[in-house]
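Take a look at the following structure, please.
Only one protein chain is missing from this complex, and each of the others stays in its spot.
Order of writing sets the labels: A, B and C. Residues in every chain begin at 1.
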Amino acid sequence: MHVINQYILSYLESNQTPGTAGNFLWATIYILLVFVGLSIAVIAMNWLERKILAHMQVRLGPMRVGPHGLLQPIADALKLLLKEDIIPAEADATVFWIAPFIVVLAAFTVFVVVPFGPTHAITDMNIGILFMLGVSSLSVLGIVTAGWASNSHYPLIGALRSSAQMVSYEVAMGLAVVSAIMMTSLSDHGTLSMIGIVEAQLEQGEWFIFKFFPLGLIAFAIFAVAMVAETNRAPFDLPEAESELTAGFHTEYSGFRWSLFFLAEYSAMIAVSSIAVTLWLGGWLRPFPNALKGSGADLAFSLIPGITFLFLAGMCFYNTARMPKHPLFRIQTLGLAGFGVVLAVIGLILFIPPVRVRIQDIFWFSAKVAGFMYLYIWYRGTFPRYRFDQLMKVGWKVLLPTGLALLVLTAIVGMRAELLADLQGAWR
Amino acid sequence: MIAKLKREYGSGIEPLTHLGQNYMIVDRSLFPEILQILRDAEQFDYCVDITAVHYPKREKQFDVVWVLYSFARNERIRVKTQIADGDSLPSSVSIWATANWLEREVFDMFGIKFDGHPDLKRILLPEGWKGFPLRKDYGILQQDSEWVQINLGIESGQ
Amino acid sequence: MTPSKRIMTDPRTLSPSLETHVAARDETFLDTNELVINMGPQHPATHGVLRVILRLDGEKVLGLECVIGYLHRGVEKIAENRTYTMFNPYVDRMDYVAAVSNGLGYCEAVEKLLSVEAPPRAQYIRVILTELNRIASHQLWLGTHALDIGAITPLFYTFRDREEILKIFEKYCGARLTTHAFRIGGLQYEAYEGFEKDVKNFISFVKPKIDEYEELLTTNRIWLERTKGVGVISGEDCIALGVTGPVLRASGVKWDIRKAQPYANYKNFEFEIPTGENGDTYDRYIVRMIEMRQALRIIEQAVEGIPEGPIMAKVPKVMKPPVGEVYHSIEAPKGELGYFIVSDGSTQPYRVRVRPPSFVNLQALDIMCRGQLVADVIAVIGTLDIVLGEVDR
Partner (left out) sequence: MNPNPPVATPFFFYLLAAVMIIGGILVITRKNAVHSALALITTLLAQAGLYLMLYAPFVAGVQIILYAGGIMVLFLFVIMLISIERNLKERQFNHQWLIGIAAAAALGGLFIAVYTTTTQGKVLFPAVGRLSYVESGNTQGIATLLFDRHFGTYMFSFEIASLLLLVAIIGAVVMAKKRI
C-alpha cells in the first residue's frame, strides 16, 4: 500500500513531467490520455471542419446523424472501418501496408514532448523541439512510400510533390524555429526543451511573437505559412489536389488504411500548431501572466475554462429550445440536450479548485491550438490552390531568404549590448 | 467578290443565294486553291464549320460544305462541293487549323477522306468502329454489334 | 481586322497522335524525362467524360491529345428521323447548362427556313430567358472553374444564385435544366403571372452577388498567380482555331454575334462587348464576369420593354419547310452555336448539323497547354468552359 502510495501519489506532488520523474505508471497514463485526447480532438476537428466550412459556404453541413450531425464523424469512422480493404494488384504489398503506419507513428510520436502545461507533458526532452521537427519530418517517408507503393501515376506524382514540398518547407520552418530558440538564450541559458521555451517566455515577460517587434512576428508568420505547407493543407494541398491528382498519394487507399492517413493529417496539424503555440504564443500560459498578477487575477482566469464550457452548454440548451416540436425531432432534441448536459457537467467539474488549477494550463493551450485549427479551416474556405512551381517559389525565394535575414537580425538585436561593447572596445 | 471569282474560274463556280445566305457550289478540281484564295485574298479567315450531306440517290453522293466567315466583311459564305463515294478531298487543315477536328468528324460520320490531314482518324466514335452513321443507308438503330460485343462484352448497346 | 499574313500556329503540329511519341521515347536507364499520363475519362476536373492524354516532362506539358466521344448520342442522326417539332427538345440535351440558348438557335434556324418570324413579345421573352441562361451558364462555369483551381467556396455561392434562375425557368416552363422553353415560331407559354417581377427581383438580387464572387477571387493573390499568364492564346490563333465566345473576346477580338449579325431582337438593346488583352485565363474570367453584368443590363432593358401581343407566329401545324438549306448561328454562352439545316420539303429535316462551340473550342486546349504545368491543364480546361454533352453530341 505504501509503495503504491509513494509511486502514484508522490508524483502528483513532484511537479515534474512523468518522463523526467521516471514514473512509468504515470507516463503510461499520460500517453493514454494524450492518445485518447488526440483521437477525440481529431474527431471533433472533423466535425467542426465540416460544420464551419459548410457555414462559410452557405450550407448546413452534416445535419442527419445526431443533433446537428454531432455523431457524423463516428458514423464515418464506422463506415471506414467496415469498408473493403483494397490492395491494388500491381502494388508493392509490403510497402503499401507499412506506409500508413509510418505516417501515423510519426504524427503521434511527436506528442511525447508537447507541453500542455508545466507538468502536463509525457516527458521533457532536452532536445524537445529538435525531436518534434525530426519525427514529424519522418511522416514524409510514409507519404512517399505510399505514393510509390500504389504503383499508379497519380499517387506517384502526389508523392513526388509531397516530398519536394515538405523537404523545402522544412528548411524555412527550421530557420523560423531557430530564431525563436535564439530568443530563449536571452534568459540565463538557451534551451531546446519545449517546457524550457515556454518558461523563457514567462521569464522574459512577453510571448516571442512580440519579441523584438516585428522580428518575432515575422518568424511566426514564416512558421505559420510553412506549417500549412508541411501538413499538406489548403492552399498548399497539392499532394492531394483533388482536381488534378484525384486524391494524390492516397488515391489507392481505402477503408481503414485511408482513415489512418486522415488521422495522421489532422494530428500532424495539431502537432505543428502546438509547436507554433509553444514557440511564439506562450504555450500553456494564460493571457498576461506578468501584468495581471495576484490571486484575484489567477482566480478570474482559472474560472474561464468552466465558464466557456457552461457557455457552450447554454448554447446547446438554447438550440434545444429552438428545435422544432415535431415528434420526428424528439430524439434529436434529447440528444442535443444530453450533449448540453455533458458540457455543463464538464464545466461544473472545471470549477472544482484542484481540477481548476491543473486543467487551466491545458485549457489555454488547447484554446490557442484551436485558434490555429480554425485558421486551417478558414484558409481552406477562402484560398484557391497554389501551383507547384509557385509553391516552390514561395518556399525558396520568399520564406528562405526572409528566414535567413531574420536569423541574422535576431542575433544582432539579441546581442546588441555585447556587440556595442565589443565595438567600443575596438574603438579604444 | 463572287463575280471576280466567277470570272477567274468560270464554270467551276456556281454562286447561289437562298434565304439571303450566299453559297457557292465549287467544282472538286478547284480545291484547295479556292479555299486558300477565300482565306488570303477575300479575308475569310474564320472557318466556322465543315460538314457534309449525303444524297445516296445522286451519282456524286456527298455534298461537303465549308461555312466561312470574314471578320473584316462581317459576312458568311458557304462553299460546297460534290464528290462521289470513295473520293477524297484535299485537306484544309493547312488553311484553317480548326479544320483538323471538323474534318475528322466528317470522316468519322461520312467516311470522306481528306488527303494531307495530319491525323485523320475517328473522333467521336471509337477506333475500329465499322460504318459511317450519318450516311442515309445507316439505320438509326444500327450499330457495330461485333465491336460492341468484343469491346464492351454485352450483346447490344441499345 | 486585316487578314493576318504571318503564319499562325502550324496546324499540322496540332494534336499529333501521342502513340508515336511514346514509341520514340528514349530508352535509356535514367530516362526520367517523359511521362505519359492519362487524365480521365473519369476525372474530377475534366467536367464530364473527357479523356486527355498528357505527355509530360516532369510536370511540364509537352503536348496533349483529347479523346472525346464518350457521350456521343448521335443527335444529328436523331434529327433526321424526327420532325422539326419533335427534334426541338433534343437540342436541350447538348449543352445542358445552356439549354435555352440551344433552343433559341434551333428555333430561329427553322423559322428562317420557314421564312417566319416570332412576334415581338415572344422575342423579348426569348431574350430574357436566354440571357438568364447565359448568367446561369457563366455561374456554373465560375463555380467549377474556381473549384478546379482549388477555391471551393465560390461553387456554393454560384450554385445558390443559379438556383434563382432555375426557379424562374421552372415557373415558366416546368423544367429547370432541359427547358424546351421555345417553340418554332414563338413560345408555347405566355409569361406567367409575376414573371416580370421575378426577373426584376432576380436582377437586384444577383448584382451584389456578382460583386461577392469578385471579392473572393478578382484580387486574390493566389487566384491571380494561378490564372495570369496561364493558357495564353492570341487572337490570331483563336481565329485560326475557330475559337469563339468569351475565349476569343478575352484574346482581344471584339466579336459577338449579338452585335455583328444581330438575331432575335438584340439590335434593340444596349450592351457592351467586353474584351481582354492578354488572352490568358484571368482575362477570360474577367470577360465572363463582365458578360454576366452585361446580360443583366440586357434583361433590365428587355423586361422594361416587353410589348403586348401574340406570342406565336402563324406556323402550319405540320411543318414542311420548302426545299433549301440554312445556316443560322447565335452567340451561346460558350461561343458560336450554329445550326445548318437542310430541308427536302418533307416533315423531317434532311440533315441537321450542329456547330458546337465547345467542340471547336476544345481543339485549342493543345496549344493553350503546351509549356504549362499539369495544374494549368486543369485551369485551362476549366477556362474553356466546355460541356461534354455538346462536344460529343
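Going forward, a residue touches a chain if its C-beta (ideal position, glycine included) is under 8 Å from a C-beta of that chain, and two chains touch if they have at least 3 such contacts.
None of these values were measured; they are calculated from a predicted model.
Within the set A:Gly37, A:Gly190, A:Gly255 or A:Gly314, the residue that contacts the chain not displayed is A:Gly190. Contact with the undisplayed chain is limited, among A:Leu38, A:Leu53, A:Ala159 or A:Leu400, to A:Ala159. Checked against the full complex, the one of A:Val167, A:Ile352 or A:Leu423 touching the unshown chain is A:Val167. Among A:Met125, A:Leu343 or A:Val369, the one in contact with the hidden chain is A:Met125. Interface note for the absent chain: among A:Val135, A:Leu285 or A:Met373, the touching residue is A:Val135.
Interface residues of chain A facing the missing partner chain: 21-22, 92, 94-95, 98, 125-127, 130-131, 133-135, 137-138, 140-141, 144-145, 147-149, 156, 159-160, 163-164, 166-167, 170, 189-190, 192.
Basically, only the chains that are shown with their structure count from here on.
Taken together, the touching pairs link the chains end to end in a line with two free ends. Here the spacing of chain A and chain C, counted between their Cα centres, is 46 Å.
Chain centres here are Cα means. That of chain A falls 64 Å from that of chain B. The residues of chain A lying in touch with chain C in their complex are 53, 56-59, 153, 157, 234-235, 237-238, 241-244, 246, 380-390.
If you check the complex, the residues on chain C that touch chain B are 1-4, 8-9, 11-17, 68-69, 72, 74, 76-78, 80-81, 112-113, 115, 237, 239-243, 253, 255, 260-261, 324-327, 329, 336, 338, 340, 342, 350-351, 353, 355, 359-360, 362-363, 392-393.
By the touch criterion stated above, chain C contacts chain A in their complex at residues 35, 37-38, 43-45, 59, 146-153, 155-157, 160, 216-217, 220, 222-223, 225-226, 373-376, 378.
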